[in-house]
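Missing here is one protein chain; the remaining ones are kept as they sit in the complex.
== chain A ==
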Amino acid sequence: MVAVKETVDTVAELERYKYGFTSDVEQEFAPKGLNTDIVRFISEKKGEPEWMLEWRLAAYERWLAMEEPTWAAVKYDPVDYQDLYYYAAPKTKEGPKSLDEVDPELLEIYAKLGIPLKEQEVLAGVQGAPKVAVDAVFDSVSVVTTFKEELAKVGVIFMPISEALREYPDLVRKYLGTVVPVSDNYFAALNSAVFSDGSFVYIPPGVRCPMELSTYFRINASQTGQFERTLIIADKGSYVSYLEGCTAPMRDENQLHAAVVEIVALDDAEVKYSTVQNWYPGDAEGKGGIYNFVTKRADCRGDRSKVSWTQVETGSAVTWKYPSCILKGEESSGEFYSIAITNGHQQADTGTKMIHLGKNSKSRIIAKAVSAGKSDSTYRGLVSVHPKATGVRNFTQCDSLLIGKECGSHTIPYIEAKNGSAQMEHEATTTRLSEDQLFYAQQRGLSEEEAVALLVNGFVRDVLQELPMEFAVEAQKLVAISLEGSVG
């Protein structure tokens, strides 16, 4: 029984939160608090063009006039926006030219996290092993991006957004803020004002990106907010698969992570965006943990364009995010596959929006939520079909699994059809783990915890299958880890 063996191994590997270490890296900070000087400081630090500073300042003005939203089904202590560092960076003399110049201490941290930053390590691997290019973001700055040259050969631009602003200002200016406008929401406005780094990806027409691209976010410094910005542009007929991962040290305080991800897909382009979110969820009493307030949106501008979001949400004290697709192009398609696992005192309010504007556009939503402990999980989603979008198809499935008496699981879908030819289906179920299945698995010699892990893995399998292979394995382990201590 290979499957059982795997499960036993997985469970054997269980650890509370193995990425919770802190690292003593010499860092520099901007003064605490937020004002126009800080915005100017960040912009200057990045050597940005004047228009970018204006853009940030305008965003800051908008943010000041906005109120923090309260509609999500999450409760958390208010964030004191003046008590945060908005910029923290490892101290370096000059930006490293190559991997050899990167602070070995940083490389060590990433090695500890299991992120290969050394190109040769990957190259020396098994013949034909898939390559993954990584952009590693440490607090407010990108420390290293791998495989840049190899990617440049096929015309793919993959670099920190701060660098792209210097090297390809016109390209960034053309697309930045066109998917998530500055004043879209409170956290997007804040991000627009103070974002310090993130990834920029441009795939030229007709190019299939030769390797997986990924960003790895690490919060290290305390009392620091992380605000990164990712912009992915897939030009006509191109393809890219992108993965995002994240971890943070275990701290008593709550740390804010407010990212913005914008994706533009032109005619016939396809983008696959996968997230394995493993921010520190707080301790067993619900103390500490990351507030993960993220705006992610894809604009399927081109005809027959396709964007697929896959997310595995296991971390964070509070998650509040809705990766969305605006399906403007004819026959464009959007997909959303999600696993949200909450345990302890975690709260997750997540889902998606599929806005059908183009004729014959399609969308598919598969959301699986597992709640254990004293946690709360909410699926909140919108599927809307606009009057001119004929021939729209949508399928939505939301399943929730409850483990224990003190958790909650909620499903709040909105369905708006303004066109007579739309065909939309939505189904949702909420159940507990089957006693029969648990009993059966235990009969076969599995412990209760192993049995739960096995059943949960089966429950979320539809979504795990959508992840790129290497990450599916990692995600599967995470599922087991997140549920540790949820039974008995």
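Convention: a residue touches a chain if its C-beta (ideal position, glycine included) is under 8 Å from a C-beta of that chain, and two chains touch if they have at least 3 such contacts; residues count from 1.
Just so it is clear, contacts and distances are computed from a predicted model.
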Hidden chain of the complex, named as in its UniProt record, picked from "RNA polymerase sigma-70 factor (ECF subfamily)", "CDGSH iron-sulfur domain-containing protein", "Transketolase" or "Fe-S cluster assembly protein SufD": "Fe-S cluster assembly protein SufD"
Chain not shown: contacting residue from A:166, A:236, A:364 or A:426: A:426
Sole residue of A:194, A:417 or A:483 that reaches the chain not shown, by the stated touch rule: A:417
Sole residue of A:31, A:104, A:387 or A:445 that reaches the chain not shown, by the stated touch rule: A:387
Selected residue (touches chain absent from view) among A:402, A:441 or A:456: A:402
Where the unshown chain meets chain A, residue by residue: 71, 73, 387, 400, 402-432
